[in-house]
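So the structure is just underneath, and the comments pick up after that.
Excluded from the complex is one protein chain; the other protein chains are retained at their positions.
What follows is chain A.
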Amino acid sequence: MEGLRQDDPPRIGEFLTLARLDPAARRDVPERRYLARSADGSRTVLISLPLQGADPGRWAAEAQWAAKLAQPGLWPVAQVGGSAAFPWLASPYRPALPLPEAIDAHGGPLPEEAVRTLGAALAESLASAHVLGVVHGGLCPASVLLTAYGPLVSCFGAVRAAAPDGMPRTGLPGIDAGCLAPESGTGGPVQAPSDVYALGAVLAYAATGHTVPERAEIPAGLRAPITACLSRDPAARPEPAQVLAQLAPGAAWGTQHAGAEPVSLPGRVVAALSLQAAAVLAAELPEVR
């Protein structure tokens, strides 16, 4: 969480912005995300806008789709608003740290056990989405929001929103290059294996601090599942359910994704979550202009 800057919108729809979720210096964030509050003070939300230079129409279409989903492990979108040129989406606020902020707070890559828990939750979420034919298409470190109850994946459809199939997507705004499956980068359709590639990149990031690690950097226990996910050939990548089985052997289905029970998080990540929650609780609306 960081203070607003000059070029940040003071008002988005019925909401007044309070702070940025992501620091301005953070690269590879697919959306502009703010903590905001309705003018009567009653609703505090996390609100997202497309990046400058992105196609707002394609972005809004993905937001509309996300608002209709109620997938376990996906960040819920409660409201889509704005205009064709300036769309936004909003969700009720809850304390959440983007994975890069969590790793900064922790002071470096997460311990292997924490990466396993994270990976199992994400793999299970992808698996239950893929069963219904839903491909997330936006998984990357910044899209993973860590909450007290586990990780929730936001930025639904960021890769699809960047450009239609058939057009190269590498280097477009809203795309984290390290998480872009090779076939999606060259204009191929965004399909379930693309999500698995992004899952591998996110786990590599959690374990090493970057999305394109040397094999040797990855902790030995995680090496096999992560490198399998990062295969260049989509057909060679495992199903999310297989990744889940490797990361959390013997876990009952439906117990890994962010849910009803608080999860274990490193102390400094909890401290950063608490700090954010306390700041948002204490925040007063800015002067209405």
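Following the convention adopted for this analysis, a contact is a pair of C-beta atoms (placed from the backbone, for glycine too) under 8 Å apart; a residue touches a chain by one contact, two chains touch by 3 or more; residues count from 1.
We adopt the following convention: contacts and distances are computed from a predicted model.
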item	value
Hidden subunit of the complex - UniProt protein name among "OsmC family protein", "Protein kinase", "NADH-quinone oxidoreductase subunit J" or "Heme exporter protein C"	"Protein kinase"
Contact residue for the chain not shown (choose from A:Glu14, A:Glu183 or A:Glu239)	A:Glu14
Residues in chain A touching the chain absent from view	14, 37-44, 67-73, 76, 78-81, 91-95, 128, 132, 147-149, 152, 257-260, 262-265, 267-268, 270-271, 273-275, 277-278, 281-285, 287-289
